[in-house]
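Below is one structure, written out as structure tokens; comments come after it.
A single protein chain has been omitted from the complex, and every remaining protein chain is retained in its original position.
Presenting subunit A:
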Amino acid sequence: MGFSNARGGTEAILAAERLVRSSGEEAGSDRIGLAQLIERMGLAVDRVMGEGGLWSPELAARALRRAEGDVMEAAQLLRAHRSSIPRLAYSEVASTDELRVIRRISSAFRNPPGRQLLGRTTDYVGRLLDLMPEDADAAEDAPHDHAHEHGHGHGHGHGHVHDEPVTTGDQDLRHPPRLIGLLREMDMVVERRPGADAEDPEPFDITRVPARPGAPRSAVLAALARAETGALVNLWYAYTFSTVKHGHEIPGEVRHGWLPVKVAHPVTGRPVTVTEIRVTEVETIDDLDRPEEDRSRLDLGYGLCFGHNERKAIAMAGLDLLVHRDGGRTELEQRVLITLDGIEACGFLEHLKLPHYVDFRSLLDRKRAVRGSSADGGAR
């Protein structure tokens, strides 16, 4: 099984690569700058970082440019580069309560504690293909020549000062309280927090050890966080409309914002914020309606991913809860752990384009052998 070795073709291979590398220059268009990609194609850059598993807007933009806009190929380039870089440290344990929101909505409560902040979105307006003449379109763009003027929230963090709270009454609108707190006060959610004496196991590191069914939830969450967005949405969608699922979950929290990355200072051992990254975070709520479940309460799933990718975070939260409720009864956990990584899936698919001459010859030989045995009267 696999592709067979082949030799030769070097000149053709190099000529083919030259066609790719020179196509931009031959087209006569300007080279795309990294800042343009980060500021104007920020959602694609965010996807590359999320699926590549490495936060670096500049490297992701380089990968996207190299891959000619192919997000999957760019994520592969980033993941491959990542494997050549040493891991210097593990961060202090981040609490997303520290997330400084630039968008926060709830589909569950009209007026959640801390209010809803739409942020930068076209969710509530019509979205049409822009057919303006290019000159007019460029003129419309001209007054805003920097992403920060738009409040895009892409690119580098705004830094590590200790935020002054922006408050309404006693609520900090940049760090709004979580809906789960309110639901707990209402005694509406099942309690899944460990007791005070419980162990706090080290997270499973899927970058070092392949995760297989039976792995802890930390492996599931890590696999979901760097899953390919389309695969994640597809799997969530398929299970949401399966015969065992009744209804759909409701996202209680959808947040996009800046999260400080802290490491222990090498001298004092106390935490230091060394940079900030943007993340999308979702807590999604679902009904418990199975006989073995506490049908008087709700449960929640959790989604968190690099950059701004609400589709991914909502699907991740849904699948986190589906895997938890499934309890290993079906192949869902296996599919989450093994089939959602876009780089692995595409890597396998792409390898099909490599020479399989021997495989194919043996396939033909088998068919001929079957016919031969049929002709001899040996076939059933």
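Note that a residue touches a chain if its C-beta (ideal position, glycine included) is under 8 Å from a C-beta of that chain, and two chains touch if they have at least 3 such contacts; residues count from 1.
Here is the rule we go by: contacts and distances are computed from a predicted model.
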Q | Hidden subunit of the complex - UniProt protein name among "Phosphonate metabolism protein PhnG", "Protein-methionine-sulfoxide reductase heme-binding subunit MsrQ", "Dihydrolipoyl dehydrogenase" or "Peptide/nickel transport system permease protein" | A | "Phosphonate metabolism protein PhnG"
Q) Which residue, A:Leu59, A:Met72, A:Val233 or A:Leu319, contacts the hidden chain when the whole complex is considered? A) A:Leu59
Q | From A:Ala94, A:Ala108, A:Ile250 or A:Leu288, residue that would touch the chain that is not displayed | A | A:Ala94
Q) Who touches the missing chain here, A:Ala74, A:Ile206, A:Val233 or A:Leu319? A) A:Ile206
Q. Among the options A:Leu117, A:Leu182 or A:Ile338, which residue touches the chain absent from this view?
A. A:Leu117
Q | Residues from subunit A at the interface with the omitted partner, ascending | A | 49-50, 53-59, 82, 85-97, 100, 102-103, 110-111, 115-121, 148, 150-151, 153, 156-161, 163-164, 166, 173-174, 178, 180, 192-194, 200-207, 216-219, 221-222, 225-226, 261, 263, 265-268, 270-277, 279, 283, 300-302, 304-306
